[in-house]
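Take a look at the structure set out below.
Missing here: one protein chain of the complex. Every other protein chain is in place.
Labels A, B and C are assigned to the chains in the order they are written; within every chain, residues are numbered from 1.
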Amino acid sequence: MKIRVQNERFDAGAEMAAMSQGRTDIGALASFVGLARDLNEGSGVQAITLEHYPGMTEKALAAVVEEAAARWALLDVTVIHRIGRLLPGDPIVLVAVASLHRGEAFAACEFIMDYLKTRAPFWKKEETPAGTRWVEARASDDAAAARWIKP
Amino acid sequence: MKIRVQNERFDAGAEMAAMSQGRTDIGALASFVGLARDLNEGSGVQAITLEHYPGMTEKALAAVVEEAAARWALLDVTVIHRIGRLLPGDPIVLVAVASLHRGEAFAACEFIMDYLKTRAPFWKKEETPAGTRWVEARASDDAAAARWIKP
Amino acid sequence: MTLRVLYFARLRERFGVAEESLAFGGTTAADLIAELRARGGVWAEELAAGRAFRVAVNQDIVAFDAALPDGAEVAIFPPVTGG
Partner (left out) sequence: MTLRVLYFARLRERFGVAEESLAFGGTTAADLIAELRARGGVWAEELAAGRAFRVAVNQDIVAFDAALPDGAEVAIFPPVTGG
């Protein structure tokens, strides 16, 4: 398991390759990369700045990964989230999950993203032609996370 | 859209990087890599050989990708499937989907894998200590594909 | 009519043939299967009712009641196992 919060760009391909390197037991590797877009809520975005809560961020990400590992049989997980100022096209977040079978890898990867989106203390500020603005939380993200609540 | 059937190893990271290279409109990149495992159905696997139906394979993969593009708003899709003899740890298949938002990217990526598993004419033969054997189709793969049938 | 018939994977191996040209007097995929089954031996065994196999006509999987056009490329193969 690898969890990182960093300013530096990451190489999603290298991270995924490192997870399967030297192993022959992984059957499925699902991954997600979230990227900064040049458009959000109908206006151009020139850059975003990600603020976080040092200490809690790592703790919250570890808790999300632990919960995924308790739900599905996972062989390895990598989560990398960037902070600081990013430009459109820059990768923001990587979640990669290795498992025996694809069903578990897909489910755990999407679960980690949905929980990260609602539980990890990151905040995005956008630079637009009309000035800077804090991104508002989306009800659709709460709904996505709520799908995983067990009855 | 890129669809390839090839003997050669692919570089999942390079393929994903190529999809987002020079673009600033992609918000989500979901991917799946299927790898050859050293164990299947309780016995060791020394190698697998993938046979396919040249011509129909490409046609079936294109049809699956087209169906995904009709269901979700996709910005780009890459599907690469290898044929020939592979060793445990070798990547077999890559499906990568770029979209605006993560929900569509995850859904389309999993849909393409589920349909590929039941519709694309590939067959796996395993080399085990007890000899070679053709892999049997799994009912769980049919069930996974059936989830996507619209009412 | 004349058909080009292809076999893949386990069926190709068991039949010992990858491809053949066939003069066909029937109409549907089911007729073709019945004709092949009548060859007996591994043909009767692998294509028996209840065995899982698929038929593609001109590279599209079809139902067994599909009519076969003259000159069609017909492929018979086990359920697929790629990915």
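Here is the rule we use: a residue touches a chain if its C-beta (ideal position, glycine included) is under 8 Å from a C-beta of that chain, and two chains touch if they have at least 3 such contacts.
What you see is a predicted model; the values in this text were computed from it and never measured.
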Ask   = Which of the visible chains would the unseen chain be in contact with across the whole complex?
value = A
Request  = Mind listing the chain A residues that contact the chain we can't see here?
outcome  = 34, 50-53, 55-56, 59-60, 81, 92-93, 113, 116-125, 134-137
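Following the convention adopted for this analysis, only the chains that are shown with their structure count from here on.
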Ask   = In whole angstrom, what separates the CA-based centres of chain B and chain C?
value = 26
Ask   = So what's the Cα centroid distance for chain A and chain C, whole Å?
value = 48
Task = Give me the residues of chain A that touch two or more other chains.
result = 102
Note = Flagged in chain C as touching 2+ other chains are 83
